[in-house]
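All protein chains of the complex are present and in place, except for one that has been dropped.
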Amino acid sequence: MGSNSSRRHDAIIVGAGHNGLVAACYLARAGLDVLVLERNTYVGGAAVSRQLYENFTYSNCSYVCSLLRTEIIRGLELPRFGLQIIPYEGGCTMMRNGDHLALYDNHDALRREIARHSKRDAEAYERYLRDMLRQCRFIKPLLLREPPDPTSFKPRDIMELLHLGKHFHGLGEERMYDTLRFWTMSCADFLDEYFESEIVKAHLAGSSIIGTALGPRSPGTAYVLLHHYMGSIDGTVGAWGFARGGMGAVTKALAASFEASGGTIRSGAPVNQVLVHNGRAIGVVLDGGEEIHAPVVVSNLDVRRTFLETMDTKDLPPDFVEQVRNFKIRGSSGKLNIALDGLPRFPAIPQGSPSTRGDMHVTDTMEMLERAYDDWKEGRWSRAPYIDMLIPSQIDPTMAPDGKHYMSVFVQYCPYRLAAGEWNAERRQAFGKTVIDTIAAHSPNFKDLILHAEIRTPWDIENEVGLTEGNIFQGELTFDQLLFNRPIPGYAQYRAPVRGMYLCGSSTHPGGGVMGAPGANAASAILRDLRKTQ
Amino acid sequence: MLSESEPHFRQPLLKTPFHERARAVSQVDSFIPWAGYTTVDVFTTVEQEYFAIRNATTLYDLTPMVKYRIAGPGAMRYLNRLMTRDIAKLKPGRVAYGVWCNDGGHLIDDGTVFRLGETEYRLCTGERQLDWLLDSAVGFEVEISEVTQEIAALAVQGPTSCALLKTFGLAGVERLKPFELAHFLPPPSLGVAAIMVSRTGFTGDLGYELWMRPADAEAIWDGLMEAGHTRGIRPIGSRALNIARIEAGFLLPNFDFVSSERTLRLGTERSPLELGLGWLVDFQKGHFTGRRALLEEERRGPRRRLVGLDIEGTKPAHNALLYSDNSGKRQVGSVASATWSPTCKRNIALAMMDAPHIEPGLTVWAEIYLNRELVWERRMAQAKLVPRPFFTPERRRLTPPADC
Partner (left out) sequence: MTMAGAFPKNSKYDCIVIGGGHNGLVCATYLARSGRSVLVVEAADRVGGAAVTREFSPGFRVSACAHLLHLMPESVVRELRLGAHGLRLVADGMPTTALSGDGAPLRIDPGNPSALAERSSADAAAYPVYDARLRRLALALQPAFDTPPPRLGTSSWGDRLALLRLGWRIRRLGRGDMRELLRIGGMCVQDLLDEHFENPLLKGALGFDAVLGANAGPRSPGSVLTLLYRMAAAGAAGSSLAQPAGGLGALSDALAEAAIDAGAVIRTSAIVDRILVREDRAAGVVLQSGEQLTAASVVSNADPKTTFLRLLGTEYLDTGFVRRIVHLRARGLAAKLHLALDRPPRFTGLNEAALQGRLLLAPSLEYVERAFNHAKYSEFSAAPILEITVPTVADSSLSPAGKHVLSAVVQYVPYRSAAAGWEQEKERFTNLLVDTLESHAPGLRESIHAAELLTPVDIEREFRISGGHWHHAELALDQFMMVRPVPGAAQYRTPVDGLFLCGAGSHPGGGVMGVAGRNAARQILNGATHASHRRGRKTTPRTDAERATPANEQAA
């Protein structure tokens, strides 16, 4: 391979994760010649379906779908390219005392179920939902907008700030205070304002810690809770669902949509360096030395990888590099993918209850959640971890052979760096055992059904997917890293300090989850810049 | 008697103690959910059931009404702080209709308060709100518990209802004045406990509500049907009742207003002043939740107002937008509840109007969509502001009622 480029493109996207593909789609649809480069031999980043054991399909990183913006699904015609999203039918937390809390779709069943634990909470749940929906209504219009730079005097920033102010003002006095408090509260304090029953709080609080290196008592986690609520399926806000065929179906549809618009994807093409010349990005060099040129380079990698590993820091302002180093990306989650010979029994769940056809948990108090976090702080995986366990094959027949099941187990907390030393095969097995034992405590036949288990620590996720520390959000969702602070104050508008270079991953506003908003926002920033230069 | 053989995830709705009886006489198998129960929407035809309300006697299963027991030395002070009305004036043995608001003076719900004793009350509401009721109890010596499942209730309404209840064996029921309650022992042959009877109802007609143990429900239903079979007694569903309540000008939550504890949007909450319930707001009695906001609203005048409309034509103006003239350019309000009134022979509606447009005798235009064999037409119908209630017969108030 020579140093000359094979072909010149209008834009290169580094990384074929869902955000990279979303950005690629929008750019291609705007008429640009777009090349997507993917390190792995398959596309999808962390939204993939993989066959790692016989005829089982694993959503082996991200495992559920809700946040993907409807505007993107429609705009990129993803259903036409095969995407189908099927909602959960329930959810539950199994308790140590043999009881359980189930969440049902049916309003009356749900009320009666919560009332079994607390009559008051059954009705407070309505108020809780109301307030979550009010917050969702507030935040949703902000997701697909570029966050303004509050220090800037540019007309666009001032207009956007005014828009933000007006939007906030539109809440009315009382709800402005509620919103202010909501954004700064801990999930535990927030839930305490509604519920008295420990199990109700523990069940709901799970969403406030998924993917974050914080406990439910840490201020800011009420927002993380919202982050998991602001999705919707067919207009049902907060609903979660399965992508038929696993999460790879999302990126497969994106890739198909992209290619239908004339885009090119090259997998197995790891980018080694972003080429910078005279202070602007001009293309990339692959690991093998091949150079590909384009006036626009868009990185779907997280901000640390992008700037510290694929760029020469000499091309960047020193302050900026310092800030990139300080950007917090913390590995806190693990994942098990398990092939099962049959459906496990869960004695706590009554026969016929649909509550196993959704997310299942076993953490029944807030204290348990918080103590799980304390373990992480000490550099060990939680001895009693929070697990978000799903058996998608109950609903999606494509995931496992008939009669057999695929189980996805998301685990919080699991550190990237162990106090005891480096991750190795033995420690990985021990981590897996902790999780399997945790499940087996609620399912007597669980262990006997296991045909194969893939155990993924943050270290594995980093190495396979390329997410720093295996952080699923490409960076903590804390105040200092949200909105105009995400990823770096002054660089929250998808543009890097180097002209022609952009970010489109979850490190940027509005953050992680299979949402696609960063990709879409990045694309519109790029297109706006291109219009300006023309 | 409560059928809970099936777990709630298989059968989310409860059955009332009258369910088996209702199912037996239901001809069209039309059930709807109401406050967690399955209840009858229509038994036979809406028309037949409606005319029985205005002409004979009807039975309506009220069990799903959410009932709270509020008791303790602080019960009266508690209710007075909760509700906009002066509950201190409510004597034992009396019932009062009232509303309660949030801090902003916006309606949470309406309901009836029964004073059962010196320090014991029952609050009947359309929606569950233990959360609000308990949060309101901070600082009061009062106990609050939901007793919906412990009490079965049946509305006996219609011009012959008093006579029927006498025939049934409730001697002295004719002496009950409107909004009075008393306890009666039904005939011993039924083998039931004493029941509470209140002269209250949602039809705007002569009528009573019977409150009983769930175990006695079927026997009382049977006894009433037996006593009334010569008087054209008829069980009715919610559809027929809805016509009657619009005629009577009564409000229905989620139709005429949305509880301010449930609204998501700004500006969709309603105040009692806007809903024409200013007469229920007593600014003199001392503090109650929402008082300061309502005082402020009274000072500046409500922004909108619920009005009665008499609309030309016979097609009910469901969900119609209202305009100041027939060009349909300037919207001045919208219809909340609408029906053809078979008794008044008028096309009536309850509508929310922007306050500046309200003056007596005003005419507005309602945008009505007509389905003519699947060909839709838009019609601008003239609508006159008229006083509410649309129908309020003298027999509603007469004690003893005429035929008793």
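When the chains are written out, they are named A and B in that same order, and each has its own residue count from 1.
Everything that follows uses one rule, which is that contacts are C-beta pairs under 8 Å (C-beta built on N, C-alpha and C of every residue); 3 or more make two chains touch, one makes a residue touch a chain.
Since this is a predicted model, take the numbers as computed values, not measurements.
Within the entire complex, contacts from the absent chain reach the displayed chains A, B. If you put the hidden chain back, the residue from A:Arg7, A:Arg74, A:His169 or A:Arg528 that touches it is A:His169.
When you scan A:Asp10, A:Glu89 or A:Asp189 for touch with the missing chain, the hit is A:Asp189. The hidden chain makes contact, of the residues A:Leu52, A:Leu180 or A:Ala420, with A:Leu180.
Those residues of chain A that touch the chain absent from the view are 150-151, 169, 171-174, 176-178, 180-182, 184-185, 189, 192-193, 214-215, 217-220, 326, 328, 367, 370-371, 374, 377, 478-480, 484-485, 489-490.
Remark: the residues of chain B touching the chain excluded from display are 77, 81-82, 102-103, 132, 135-136, 138-140, 286-287, 289-292.
Just so it is clear, only the chains that are shown with their structure count from here on.
Interface residues of chain A, counted against chain B in their complex, comprise 90, 102, 104, 106-109, 111-113, 119-120, 122-124, 126-127, 130, 133-134, 137, 170-172, 174-175, 350, 352-355.
Every residue of chain B that touches chain A in the complex is listed here, in rising order: 7-10, 12-13, 33, 36, 103-104, 128-131, 134, 146, 261-266.
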